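Below is the structure I would like to discuss, written out as structure tokens.
Excluded from the complex is one protein chain; the other protein chains are retained at their positions.
Note that the chains take the letters A, B and C in the order they are written out, and that residue 1 is the start of every chain.
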Amino acid sequence: MHKSIIETIRDTLRSEMARDERVFILGEDVGVLGGVFRATDGLYNVFGAERVIDTPISELAIIGVAIGAAGVGLRPIAEIEFADFIHSAFDQIVSEAAKLRYRTNGDWTCPLVIRTPYGGGIHGAIYHSQSIEATFAHFPGIKIVAPSTPYDAKGLLRAAIADPDPVLYLEHKKTYRAIKGEVPDEDYIVPIGKAQVKRAGSDLSIFAYGMMLHESLAAAETLAHEDISAEVIDLRSLLPMDWETIFESVRKTNRALIVHEDTCTMGLGAEIGARIAEQAFLDLDAPIMRVTGPDLPGVPFNEIGEQTFMVNAQKIADAARRLAAF
Amino acid sequence: MHKSIIETIRDTLRSEMARDERVFILGEDVGVLGGVFRATDGLYNVFGAERVIDTPISELAIIGVAIGAAGVGLRPIAEIEFADFIHSAFDQIVSEAAKLRYRTNGDWTCPLVIRTPYGGGIHGAIYHSQSIEATFAHFPGIKIVAPSTPYDAKGLLRAAIADPDPVLYLEHKKTYRAIKGEVPDEDYIVPIGKAQVKRAGSDLSIFAYGMMLHESLAAAETLAHEDISAEVIDLRSLLPMDWETIFESVRKTNRALIVHEDTCTMGLGAEIGARIAEQAFLDLDAPIMRVTGPDLPGVPFNEIGEQTFMVNAQKIADAARRLAAF
Amino acid sequence: MNLQTFLSPSITDIETLELDMYRAMLLARRLDERMWALNRQGHGHFAVPCAGHEATGAGFAFALDTTRDYLVPHHRDVSALLVWGLTPRDILCHYLGKAPDPAGAGRQMYAHWGSRRLRIYSLSSVMSGHVSHAVGIALAAKYRREENVTWCGFGDGSSSKGDVHESMNFAAIHKLPIVFCCENNQLAISVPQSKQMAVENVADRAAGYGFPGVVVDGMNPLAVHECARVAVERARRGDGPTLIEAKVYRYMPHTSNDDDTRYRTREEVERARERDPLKTFRAQLYAEQLLDEKSETALESQVRTAVDDAADFALNAPELNAADTFKQVYGVVR
Partner (left out) sequence: MNLQTFLSPSITDIETLELDMYRAMLLARRLDERMWALNRQGHGHFAVPCAGHEATGAGFAFALDTTRDYLVPHHRDVSALLVWGLTPRDILCHYLGKAPDPAGAGRQMYAHWGSRRLRIYSLSSVMSGHVSHAVGIALAAKYRREENVTWCGFGDGSSSKGDVHESMNFAAIHKLPIVFCCENNQLAISVPQSKQMAVENVADRAAGYGFPGVVVDGMNPLAVHECARVAVERARRGDGPTLIEAKVYRYMPHTSNDDDTRYRTREEVERARERDPLKTFRAQLYAEQLLDEKSETALESQVRTAVDDAADFALNAPELNAADTFKQVYGVVR
């Protein structure tokens, strides 16, 4: 079926809940309203108030309660209404969920999925535009995925629900309705920890995820007309990261361009850049390069401010030209 | 005067409070007890309960109240009893303090100092050993300093109190009493944003801070006997980072070894490695290298576990030998 | 042109107070309507209606001394913000995210108020994130032996956050000069009060912190005013915080991005219209002969002129420019 990402998420939630009684959803406005982005639309009618729980504005309790329920065998899917508000639950995620298995030597565990919409470009301003992956990627014990296509949205959501550990499932708001694609009806899983080469190329490698994957693909298309052959890799799984696929691409193209919408300093590009410089250094013919949001505290509301902040295909192509020419 | 770091912090707090009535301290056990590490010992007697406020266990409110008070002209110094517990106030720090100036276009500001003991090696286990700098270093709007000597402890604390923006002042627990040094009685400031070459060298550059600076210096000393000349740089200011000093050293030694106690993935070494690979790539004769804590959710309580986790001079020297030989 | 120009130079009697309250409520409502209309015409991305909350805002604002007291508002406090001195131009520039927006030169979405000059503390989007800041402002007043009071508004939804607990507890311990005001419209976006809490009144929580909690009809500006007056005096005297819970109703969807037909019936909204403070308070003013057709027409026309002027000004105001986008991350170190 040809579907949008939001439809795919909704359908996948519905079928996983139908399959497994232990799976339930909790979050703000997930029930009667069907979520502010309608990701859970209709589920309340099908599964009722006990399995689609409308919570108070309590991000901390949403995650904390889910951790407890996961510990005793349920499979909670917690929705944080906007990724920007996950920070109220930061302590629960990094101090509790991420550390539970380790600190108990595997006695207690936390099979929990946290879904949340992130990213800018939708006039959401400072607090409805943030990228949050970088912060959490520093915490061993959790996993982070960020699908950019409907196919992966389904496969990674199923993998996240099946995973024995806490998984942060990041949904780029702008892809929700903008990105459509083929989604098989059959069950399949996209394993966490595997990147994917989306477009093969030989002159440089572009590493991206979420909405930036699509901007990168658009940039690669433009570059192709200029005889610059860019390989584009969808990282998909941000923790753990698929280093093998990344290094393999660098071995081939000898040039690495890392793209993310998040701000630069200590964004995911930091780790990717450092790993390449550590483990694929001899394969590099040029400095690593990052195209990222600027180091500002947030995306401004005003459209000029927003455009100034956001990364797009043109900015990526400009950087790629410089890198290819190095 | 020859003093320990903890004495220096205490004396500096006392003299800054005496100098400026706007300065006050709030935190758990900072008053009558004088802090669990005695950093505020005696201040309660001198300045009274209004200027040395013992708070409930409320990390969120400690920071939030301090933000409000800072906004209207006071100069709060908030103590978080252990850095591990700062995560309950994460939202207040990154969503509020870090963004206030930017979001109001400079109308409201937040001149706030947050002091907190961090780091392992003192049998503090998973929740009394964490390094927290990496997470916060992703948030433009705040500054982060981590002194490793009594001299810098004073100079950076005074700089932090004078700064117009929120500053996270990180105190490595193990340095508190272990590290002593000369501290001038006169007023001076160590400017935020400046690293310092602690030992000149020509074969490789070691970048470190906090307790790891001392382990790195010890490693350099060992290496010197083996005719490996390591330059050791104390980063001191973690956000903003002194890129010029870092690049200058790499231009000289052509080899970069980044050391931190924090876990590897998305630790500060990520940004440092990536920046070098981006902006000093042509100066590198070898891959960048990191010596860091392992990617584990925490430092185990058990001593063997703790030693397994902790970085020390020997591990640094081993890595440096490999890097020098590359 | 701003509300101050239509307000009485000084309030010495209840009649003047009532008329001034009505002026603030009416201007807030008409601005609200204009914003909604602009939004539907494609101007601006995000409207946050205040309709139904005006009486509460007007009621408490006149109980404070706007020349020295601090406002850390709820996002629907337009009527109070007007009394504090925000102008219709300020409000519509903020709505459109234009450079003259006093809250942040267009960096923040609408309803994220702030003005240092006017002692209106800046709001982020994080529900209840501001409550502890209000406590800090009140702490500073006590610390400096100043007599100002801080008013802190938040919604029923926001009351569920840990911030509110830690903040109220902190304020109680230090007997700070603060008034907490929960504007309870019984909804957190779509989530009804029954799914937010198992109690009837948020005000009942005050007892657990050691200060008074009181419920008031937030659709009645005079009732709110009286309650606020008592609480403000208490705070100013040094007797500590009060929690006021104002029961209100939100007539419009949560924001311009919301579809409230999904979670409440039109009948419910219509029924609530009967309690619309603009309607009931107007009727009272008519009954008290403080308003008649002539003076109302004049007032409406003054308000319309102010709103038209503000809309014109804001629509033509400059955007944030690209270079300014990079400013004010850090201040200048001296």
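The definition used in the following text is that a residue touches a chain if its C-beta (ideal position, glycine included) is under 8 Å from a C-beta of that chain, and two chains touch if they have at least 3 such contacts.
This structure is a prediction, so every number in the text was calculated from the model and none was measured.
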Practice prompt. Using the contact definition given at the top, list the shown chains touched by the missing chain.
Written response: A, B, C
Worksheet, complete the sentence: The one residue from C:D32, C:D163, C:D217 or C:D324 touching the chain left out of view is C:D163
Discussion item. I'm checking contacts with the chain that's been left out. Which of A:K3, A:R101, A:K154 or A:R255 qualifies?
Written reply: A:R101
Worksheet item: Considering the whole complex, which of B:I126, B:A153, B:V167 or B:L204 touches the chain not shown?
Response: B:I126
Worksheet, complete the sentence: Touch rule applied to chain B and the missing chain gives residues 28-29, 31-34, 36, 54-60, 84-85, 87-88, 123-128, 294-298, 300-305, 307-309
Discussion item. Considering the whole complex, not just the chains shown, which residues of chain A touch the missing one?
Written reply: 24, 50, 55-56, 58, 60-61, 63-74, 76, 91-92, 95-96, 99-109, 140-141, 143, 159, 162-165, 191-192
Practice prompt. List the residues of chain C that touch the chain left out of this view.
Written response: 160-166, 169, 172-173, 175, 194-199, 204-211, 240
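What we mean here is this: only the chains that are shown with their structure count from here on.
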Worksheet entry | Centroid comparison with chain A (C-alpha atoms), farthest chain | C
Discussion item. Centroid from C-alpha atoms only, then distance chain A to chain C, rounded to Å. What do you get?
Written reply: 37
Discussion item. Between chain A and chain B, what distance separates the C-alpha centroids? Give it in angstrom.
Written reply: 30
Fill in: Averaged-CA centre spacing for the pair chain C and chain B, given as whole angstrom
41
Response to the item:
chain A residues touching 2+ other chains are 84, 87-88, 126-127, 295-298
Discussion item. Counting only residues that touch at least two other chains, what does the list for chain C look like?
Written reply: 105, 107-108, 112, 124, 126, 162-163, 329
